[in-house]
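A single protein chain has been removed from this complex, and every other one stays in its place.
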Amino acid sequence: MRSSLIVQAATRLLVGLLLLFSIWMLLRGHNEPGGGFIGGLVGSTGFILYAIAHGCRAAREALRIEPQTIAVLGLGIALAAGAFAYLAGEQLFTGQWLFLGRTEENYGVPLSNILVFDIGVYLVVMGSVLTLVLALEEEV
Amino acid sequence: MEVFVAIMVGALVTASVYLMLARSVLRFLFGLVLLSNAANLLIFAAGGLTPEAPPLVAEGAYAPPEGVANALPQALVLTAIVIGFGLFAFALVLIYRGYQNLGTLDSEQMRLAEPPESDPQPSTPQMSPMAELSK
Partner (left out) sequence: MTTWLLPLPLILPFATAVLAFLFRRNREGRWISVFGSGATLIAGLILFREVWMNGPIAAQMGEWPAPFGITLVADTLSAVMVVITGITGLAVSIYAVTDVTDEMEELGYHAIFQVLIAGVTGAFLTGDLFNLYVWFEVMLISSFGMLILGGKRVQLDAGIKYVTLNLISTILFLSGIGLLYGTTGTLNLADLSRVVPTVDDGLITIIAMMFMVGFGVKAAVFPLFFWLPASYHTPSFAVSAVFAGLLTKVGVYAMVRMFTLVFTQDVAFTHTILLWVACATMVTGVLGAAAQTDFRRILSFHIVSQIGYMILGLALMTPLAIVGAVFYLVHHIIVKANLFLVAGVANRIAGGTELGRIGSLYKGAPLLAFLFLVPAFSLAGFPPLSGFWAKYVLVKASMDIEMWLVAGIALAVGLMTIYSMTKIWGQAFWKPHPSGIVPKLTDMPSHERAPLMIPIIALAAMTVLIGLFPQPFVAIAERAAAELLDPTVYVTTVLGEIAEEAADQ
């Protein structure tokens, strides 16, 4: 199946934008609508668009890692983030916070294991959606 | 409001039962998708419908204002949708593979895993998935 020139040209622009947008969605997710799940979906759309324009093989090459591996790595990251609370002597999946450069009036840069968990979710969603979609695309 | 959603759930279940009674496994799968949507709507309605009051905490506040929507059913439905999405995508791939390998979508003819019958049924010519659907 050859896709049209318009799709190919637009893809070049859109893939980068979609990936950036997905990361922005991931990072704003703690206090506002967004997060790992929705970010992962948007990110996978980028690669799916690429697969539609240039074929599945090209999309797999652009990914460099197999989508299944991405999903499993994400699972590992999310699990590690949850188990990190053990080190602080608290229950699994309890939020741990570190405020970099905290002052009286400013919280500084908030870092947390919740963000790490969200990154794991992002990878799981992106990996598993891509696994399914690429497998279906190659079958049909 | 809940009454309308309840009627909608009923309509979805009716349609899904009709689809699931078909012999084609693809139709059966569509019926299942409708049924799972009906279940999700059911959870949503069971949690109470409060339109135009999203459960969001305003900036600087520690609690949402009075009378916001119950966030729990929304979270449950979201989880159920995500899980359902994965399961149905898997089932679709499985049915497609099955169609490729077994050459049929008719559940009556899927007897490969059953014990062999004494008089084998005559095999009918293969049909494309689209032809099966329009039957």
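We just call them A and B in the order they show up, numbering each chain from 1.
Basically, a contact is a pair of C-beta atoms (placed from the backbone, for glycine too) under 8 Å apart; a residue touches a chain by one contact, two chains touch by 3 or more.
Source: prediction; values computed, not measured.
Student: Would you mind listing the shown chains in contact with the chain that isn't displayed?
Tutor: Counting the whole assembly, the omitted chain is in touch with A, B.
Student: Which listed residue, B:Met8, B:Ala39 or B:Leu56, touches the chain dropped from view?
Tutor: Considering the complete complex, B:Ala39 is the one touching the chain left out.
Student: For a quick check of understanding: of A:Leu27, A:Leu75 or A:Val116, which residue touches the chain that isn't displayed?
Tutor: Counting the whole complex, the residue in contact with the absent chain is A:Leu75.
Student: Residues of subunit A in contact with the chain that isn't shown?
Tutor: Residues 68-69, 72-73, 75-76, 79, 82-83, 85-86, 90-95 of subunit A touch the chain absent from view.
Student: Write the list of subunit B residues that the hidden chain touches.
Tutor: Touching the chain left out of view, subunit B contributes residues 25, 28-29, 32, 35-36, 38-40, 42-48, 72-73, 76, 79-80, 83, 86-87, 90-91, 94-95, 97-98, 101-102, 107, 110-115.
The rule we apply is simple: only the chains that are shown with their structure count from here on.
Student: Quick one: subunit A and subunit B, Cα centre-to-centre, how many Å?
Tutor: Inter-chain centre distance comes to 26 Å.
Student: Considering the complex alone, what residue numbers of subunit A touch subunit B?
Tutor: 37, 128, 132, 135-136, 139-140
Student: Touching residues of subunit B toward subunit A in the complex: what are they?
Tutor: Touching subunit A: residues 82, 86, 89-90, 92-93, 96-97, 100 of subunit B.
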